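Dropping the structure in here first, questions after.
Only one protein chain is missing; all other protein chains are in place.
Moving on, here comes chain A:
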């Protein structure tokens, strides 16, 4: 279930991407954070106890929104724009 709620800029073109292996839809100009949190309610599990996290500062400071791309790169979801066909994977974090 979505965490964020879109209030404006709703008539942008759709962008198809893949989230955890499933087809997903975002809008052009969405950050990965927006794209993901408009359909699911977490971005990753915390590093040491796998608690759900969904970012916190949205300005590249807290480092709590890292997700993985298909090439293995990790990026901050809050400061990376979605691109068509992107394959984004959420990391579950480590169970204690």
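Here, a residue touches a chain if its C-beta (ideal position, glycine included) is under 8 Å from a C-beta of that chain, and two chains touch if they have at least 3 such contacts; residues count from 1.
The rule is simple: contacts and distances are computed from a predicted model.
S.K.: Assign the chain not included in the display its UniProt protein name, restricting the answer to "Succinate dehydrogenase subunit C", "ATP phosphoribosyltransferase", "ABC transporter permease" or "FAD/NAD(P)-binding oxidoreductase".
M.R.: Missing chain, per its UniProt entry: "FAD/NAD(P)-binding oxidoreductase".
S.K.: Considering the whole complex rather than only what is displayed, give the residues of chain A touching the chain that is not shown.
M.R.: Residues of chain A in contact with the hidden chain: 3-10, 12, 28-31, 34, 37-38, 41-42, 46-49, 51-64, 66, 73-75, 79, 81, 94.
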